[in-house]
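Here it is: the structure, laid out below.
With one protein chain held back, the other chains of the complex are shown just where they sit.
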Amino acid sequence: MTAERATIVPKKDGIAIIVYNSTFDIAMMPMMIAQGALSMGMEVGIFYTFFGMNALKKGFRPKMPGMWRMFTGMMEKKMGRQGIPSYAQLLKDNIEMGAKVYACTTTMTVMGVRKEDLVDGIEIAGVAKFLDMAASAGTTLAIG
Amino acid sequence: MTAERATIVPKKDGIAIIVYNSTFDIAMMPMMIAQGALSMGMEVGIFYTFFGMNALKKGFRPKMPGMWRMFTGMMEKKMGRQGIPSYAQLLKDNIEMGAKVYACTTTMTVMGVRKEDLVDGIEIAGVAKFLDMAASAGTTLAIG
Partner (left out) sequence: MTAERATIVPKKDGIAIIVYNSTFDIAMMPMMIAQGALSMGMEVGIFYTFFGMNALKKGFRPKMPGMWRMFTGMMEKKMGRQGIPSYAQLLKDNIEMGAKVYACTTTMTVMGVRKEDLVDGIEIAGVAKFLDMAASAGTTLAIG
């Protein structure tokens, strides 16, 4: 029995990401990683905090950073030609495919964001939720 | 006996963070993650390198990034109303609660930072220290 129990190894097939900014590159990264991870059968959890919160708002369209801002449309077109959906579509797809997406409670309060400002399917949770997901995920990343 | 030994699984209850910038959002993130992790009984190790080094200097008060710099005071007030201490207080609290905080040896030499420039309780170590902490931590993050 003891030996049987011993064969239980920590789950290595999950990924937990904390996102803390929302420029085009930062917003797209976890979406594309999530697409890959979900298609490989991995569990995906993404937690948005600080400036990352914007990426969960209804109608949000991420812009390229700094002086590259004006090239956002061009980048979207180039990616579209490779069959990559828009950011909003990717977020919707990932949630439908089973990714768990969380908005940070504290950030929402501090920035005055309400649940109805966020796209459908987002859950609200504290940093403990991210730490819980990360503890059982083989891959943990902070992107921002 | 073999079975007994086999029940020893890699420690999954620690978190190791490498911090490489020091704007308000970047400086606060590891502090708030550390607060959550310490209260959950996790071991916390944070390693500061490159521009992250500033966050360990005595009297350091992180500013919001870029054009948001002038809103630093407003953000501090908003967070204060949610019961979130100042950055300096959080760093002090985390160290007192048991977080291990390291300043990168190479960065200190390159940037001419001396031990007496740093807040109390900081240890000085090379990148091998971060790699050691990360190898035994279930959660590893780079924030910057």
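When the chains are written out, they are named A and B in that same order, and each has its own residue count from 1.
To be clear about the criterion, contacts are C-beta pairs under 8 Å (C-beta built on N, C-alpha and C of every residue); 3 or more make two chains touch, one makes a residue touch a chain.
Everything quoted here is computed from the prediction, not taken from an experiment.
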Point to revise | Touch with the omitted chain, as defined above, among A:M42, A:A55, A:V101 or A:L118 | key: A:M42
Review point. Which residue from A:M53, A:L90 or A:I143 sits in contact with the chain not drawn here?
Key: A:I143
Point to revise | Residues from chain B at the interface with the omitted partner, ascending | key: 2-3, 5-7, 9-10, 16, 18, 20-21, 49-51, 106, 109-111, 126-128, 130-131, 134-136, 140-142, 144
Check your understanding: So which bits of chain A touch the chain we can't see?
Key -> 3-4, 6-7, 9-10, 12-13, 15, 17, 25-26, 28-29, 32-33, 35-37, 40, 42, 75, 78-79, 82, 84, 138-143
